[in-house]
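Below you'll find the structure, written out as structure tokens, and then a few comments.
With one protein chain held back, the other chains of the complex are shown just where they sit.
The chains carry the letters A, B and C, assigned in the order they are written, with residues numbered from 1 in each.
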Amino acid sequence: MQPSKELAKTIKTEVKLGPLTLKNPVLTASGTYGFGEEYAELCPVERLGGITLKGITPEPRLGNPVPRLAETPAGLLNSVGLENPGLKEFISSYLPKVRELPTAAIANISGFSVEDYVQMARALQKASGLAALEVNISCPNVKHGGMHFGTDPASAEQVIAAVKAETDLPVIAKLSPNVTSIVAMAQAAARGGADIISLINTLLGMSIDIEKQRPILANCVGGLSGPAVRPVAVRMVWEVSQAVDLPIIGMGGILTWQDAVEFLLAGASAVSIGTGNFVDPCAPLGILDGIEEYCQRHGVSAVSELTGRAWKKNH
Amino acid sequence: MQPSKELAKTIKTEVKLGPLTLKNPVLTASGTYGFGEEYAELCPVERLGGITLKGITPEPRLGNPVPRLAETPAGLLNSVGLENPGLKEFISSYLPKVRELPTAAIANISGFSVEDYVQMARALQKASGLAALEVNISCPNVKHGGMHFGTDPASAEQVIAAVKAETDLPVIAKLSPNVTSIVAMAQAAARGGADIISLINTLLGMSIDIEKQRPILANCVGGLSGPAVRPVAVRMVWEVSQAVDLPIIGMGGILTWQDAVEFLLAGASAVSIGTGNFVDPCAPLGILDGIEEYCQRHGVSAVSELTGRAWKKNH
Amino acid sequence: MLLEDAIITEHGGMGDPQYKIWRLVLKIEMTKEVKPGQFVHLKVSTGRDPLLRRPISIAGIDRDKQEITLLYRLKGKGTEVLTQAKPGEKLNLLGPLGQGFTVPQSGTLYLVAGGIGIFPLLPLAQEALALGVTVHLFWGGGNQSFLESAGLSFWQALDIAVEVSTLDGSMGVQGNVLDLLRKHELAESGRVAVCGPMPMMAAVSEFFKETNFEVEASLEERMGCGLGACLGCVCTLRDEQGKLRRGKVCKDGPVFRAKEVVWDAAL
Partner (left out) sequence: MLLEDAIITEHGGMGDPQYKIWRLVLKIEMTKEVKPGQFVHLKVSTGRDPLLRRPISIAGIDRDKQEITLLYRLKGKGTEVLTQAKPGEKLNLLGPLGQGFTVPQSGTLYLVAGGIGIFPLLPLAQEALALGVTVHLFWGGGNQSFLESAGLSFWQALDIAVEVSTLDGSMGVQGNVLDLLRKHELAESGRVAVCGPMPMMAAVSEFFKETNFEVEASLEERMGCGLGACLGCVCTLRDEQGKLRRGKVCKDGPVFRAKEVVWDAAL
């Protein structure tokens, strides 16, 4: 294997996801990377294709009580419950620093009504210094929360269309895997005007403390992420990429470059690393290097050529 | 901890699941335990609460091509594709031996039309020497297969009702987790007249061979089982047990007695071990001993008292 | 803060095996930076199960040898895997993390420990002593054998007052560490560093409420990132105006001003 620095010259890492151009396909996932500063000392931000920021809501939220985390076999349950400073504070205290990040910053918005989403979309524009807006219609943690938008195609279409009408930013629809048909949800998002699909959010799960005889999470149920869910995520990327003509950001259990390549071959144009950062804070760098070396080895000159190779007939 | 032999005298292990009485709550899962003979040398059949037999269909099936298995982080993808000898051969060659099994034998039936299920239900009765009939409406492996029954409540109700009308055996509805609302599916099964609910079947997943750039499984997608899916399974048992007034057989990722207790506390009346047998062929025995010791330690005199303890208010 | 593969120089059980306490000495690069009360986030396995890192307090700092000591109790799967690591092998470590204790420059420092809450306190005692602070340890445990297994001799070797309580009365005052504190004639003012189970820390905080002591408590919570990014590890704080906010145990803590902490976790 060649040293990665040399490769960087030869492999084209830039990827275009509709209106969103990223310098490379390796992003970090919302809720796992704060507002972009926490990992900077360990993982140079400028090497990342982009950072998806912690999800925000119109009003500040304290989120759920602890315990918020429970480890499961090769997985992690979380019920953070959308703790965030709220839209106003995000704009005044965080956005100035976010604008300075030397990579694409993607805001992630969650709401409890169409109006919530509209309010945030209106406030977040290209002029805000963001690269895109990810619409989380799938957060499974909040009672009476985003879940409804994420499991009903008509609602999903409605909320995406409403957001799209308000912002000039590329709109990413982030889908929940807790549905009978992920393709139906992706098609709804496409009808709503989404520019990009991202998936998967977490699978609804739970874990019980058998000595205390109650759920480990204070919120009882939480969202499952990490390597355990990867086969489900890859399957959904595979299905959606063949059914819907929108670029996909694939995520769910990526720890290594091999995992990332799996998503690209399944049909993703970029990948996002979430829980993997907790295991290895430098994971995104190793993944980017690994993808480039893989391209080199397979005689591929641009990372974008990998997208969907596992199902595309001619390559 | 006390030696298990002594405990067996003091803890009541018998569980009643509606019309089905099991000597203890530890079953083996369909498709992982053949027709009950394969493990006998390692795991004495008479110690098991019951054996769920490999799924059968009206006609013999060769199943899917290989590879049929792919290991994933803490999980296993399979696409056996319902290979089985067919109803006739099952009755003539296997049932005579099944009748002799010193434990409850549960047949598992899969079909591609309501008529398929009816045909099998008609042929399998109490007089066949079976203890119950598990209706697999959820096998995700077969194209145009059971999936439809397993994801649409009305179809599920219809097929369960049709089976119930034909057999005098207790009817177990085995649910697929690949749905937006597992509660809606369980309610449909209840309306159809199911005596017992079993869940979960496998989660639809896939894994890609990045060097060959194609899915590992010949069938592309497969069903995910093993510890990776346990949090999803426990969550579904938790939800269904609180919403539907039917006994539940819980399964999905059980390897140890701790895992099994988690399912009981979540609301299951019995548990089934599938993939866990591959890891430890004696797993069911250790699980039964562990459950008994747990009861002892927690001052519980009957295993049945554990059911739903994680959500029931007064215990 | 660094991510590094630390080499294990010593590793083994400590004291009576029934208490399952282990001592792990690591050769690392970042000893200079380490402050008392900080912790490291350890990768205990190379596989994906257990998946997450495990937070362990820094229980000893040797800047000359570039070594840190960790003391831990075997609890579940993660610490069990950790016990199998052998001297000479490497462990991937993220740290030092978090804000440590305030090291007083003079006056009196009370260290109040419950059980294995003793572990992060030794480096604080050593730094304070070096500055001429009067250090006083109050430590409650189950019995004498536990206290000895959890490193009592390290403390007895220091030039400080060591008072202990045991639930069974086998050593020191019979009772818990609160009983011990109540028996003690308090100094006029000073600092308190407390570490132990949440209810114990809440009680100690309450105990010093009306005094001139400034209490700092080292909290524990399940952690994901260890860096303040995932919001998995929060505690609840109440500022002087009574407004609630979350603190990140990994980044804003693990040490917090005790009077700000809302001890009731139901929020």
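The rule we apply is simple: a residue touches a chain if its C-beta (ideal position, glycine included) is under 8 Å from a C-beta of that chain, and two chains touch if they have at least 3 such contacts.
Source: prediction; values computed, not measured.
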Partners of the unshown chain among those that are drawn: A, B, C
Omitted-chain contact residue, chosen from B:Pro25, B:Pro58 or B:Pro73: B:Pro73
Sole contact to the chain not displayed, among B:Thr13, B:Thr32, B:Thr151 or B:Gln187: B:Thr32
Residue of B:Leu255, B:Val271 or B:Ile287 in touch with the missing chain, whole complex considered: B:Leu255
Residue numbers in subunit A that touch the chain omitted from display: 73-74, 227
Residues from subunit C at the interface with the omitted partner, ascending: 45, 47-50, 77, 81
Hidden partner chain, residues of subunit B it touches: 31-34, 38-39, 41-42, 54, 62-63, 65-71, 73-76, 78, 80, 83, 218, 226-227, 255, 275, 277-282
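Just so we're on the same page, only the chains that are shown with their structure count from here on.
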Identity of the chain that, by mean CA position, is farthest from subunit B: C
Distance between the centres, which are taken as Cα means, of subunit C and subunit B, whole angstrom: 46
Rounded Å distance, subunit A centre to subunit B centre (Cα mean): 34
Residues of subunit C whose C-beta touches two or more other chains: 48-49
Contacts with two or more other chains, residues of subunit B listed in rising order: 73-74, 227
